[in-house]
Structures are given as C-alpha cells and as structure tokens.
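Missing here: one protein chain of the complex. Every other protein chain is in place.
Presenting subunit A:
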Amino acid sequence: MSGVGEKVSGTTKTPADFLKSIRGRPVVVKLNSGVDYRGILTCLDGYMNIAMEQTEEYVNGQLKNKYGDAFIRGNNVLYISTVKRTVADGA
C-alpha cells in the first residue's frame, strides 16, 4: 500500500503539516485523563501545547465547564481531532 498519508485531505503529509492546517478550526482535544475539550483552535506548537477559544470541557460526556480562552499543556494531550460540525451543535 503506497501513499498511505495521501488519503487525508490531499495536502497533509506529515503531522507537522496537519498541525499547521488545523488552525482556526473546531477541534476536539482529548487528554490523557480522559477529559474532552471542544473549541476553536487558536494555535498550537510542536509540544502540542494548545490555545483554544470558546472551549467546553466534557467529563464522561457531560459538559462541565466553559472557558473563553484556554491553554492546555501539551504533555496532557492524547490527541487533537478536527470536527466537521461547529462546537455549538447540540448545546
């Protein structure tokens, strides 16, 4: 199987490219502790430190908190995923 990475949106080839391409998008950030954060990604760096806006914190699927701005330390991040719909969906 060649070109495994080319299934994704056509322009992302490496994780670094992915990180550059998702700025300004609604994302889901899951932490090692299992807590979920959904919001709009402002910026991030190579350590996976994250800055987000309009962040909602979900614990066990339940909305627990909302933050206007949030910075998350990268070592806690399990994954960053983009979402197709906006964060406000289902609120």
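Note that contacts are C-beta pairs under 8 Å (C-beta built on N, C-alpha and C of every residue); 3 or more make two chains touch, one makes a residue touch a chain; residues count from 1.
Methods note: contacts and distances are computed from a predicted model.
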{"item": "Choices \"Sm-like protein LSM3B isoform X1\", \"KCNKG protein\", \"Prefoldin subunit 6\" or \"Cullin family profile domain-containing protein\" - which one is the UniProt name of the chain not shown", "value": "\"Sm-like protein LSM3B isoform X1\""}
{"item": "Positions on subunit A contacted by the hidden chain, ascending", "value": "20, 31, 33, 37, 42-45, 49-51, 55, 64-73, 75-76"}
